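Notes follow once the structure below has been shown.
A single protein chain has been omitted from the complex, and every remaining protein chain is retained in its original position.
Showing subunit A:
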Amino acid sequence: MDHPKQSHYPSFDVLTEKENWDVVTQQVINNRTNPNREKYFSNEEKELLLSLLPLLFPSHLGELSIDVITLFENRCANGKVIGYPIGSKYKKLQIVHIGLENIQKQIYSQHETIFSKLSEDTQKIVIKDIQKNLGYLNIWEKVSPQLFFKTLLKELIPIVYSDPSIWSDIGYGGPAYPRGYYAFGPEQFDSWEAKRNDKKEE
């Protein structure tokens, strides 16, 4: 996939520094990059989530090193998604289930197929409509398209931005214990931090 904007840090890989992190953090990141899968969603729901992911985070895909949907499923299964979104009386998980079901209902009534079988262009239009709160009123009466969209994204964004590959792309130093930071002053950085515009060796 062509990226409209490339990383300032093409050669940086935060994971090459992991031996210098404390063991607790190493374990946390190891669990993130090699998760055990706990089943929470039905096969249909999971398939739909997997179809939605590349539309929600298009060019992240070549960069993501973690299995975002599996991590989301694990968080749901482990009771880490138990509250209500701000401004809503429905629980986050209720909204996700209802929203996934509503997408399929609407797609079926429009195209007599399921979301994953649609063309990429049509899928993109569907996502844009959901984000803009457009949907069949009789289908989205309980949970609005936008509430579903915001609720799902609020769960996925923290996972995506907890990916060491994304950290590398944005040049984020990542875990810094027990070393800490010691080089201070304008444009002064520690030797192990990302170096901008450093070309990858061919």
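Note that a contact is a pair of C-beta atoms (placed from the backbone, for glycine too) under 8 Å apart; a residue touches a chain by one contact, two chains touch by 3 or more; residues count from 1.
The rule is simple: contacts and distances are computed from a predicted model.
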Matching the hidden chain's UniProt record against "Flagellar basal-body rod protein FlgF", "Oxidoreductase", "Methionine biosynthesis protein MetW" or "Anti-sigma factor antagonist" returns "Oxidoreductase"
Write down which of A:Thr16, A:Ser42 or A:Ser59 is the residue touching the left-out chain. A:Ser59
Write the list of subunit A residues that the hidden chain touches. 4-8, 21-22, 24-25, 28-29, 32, 55-60, 80, 82-84, 86-89, 91, 131, 146, 149-150, 153-154, 157-162, 166-167, 169-182, 184, 186-187, 189, 193-194, 196
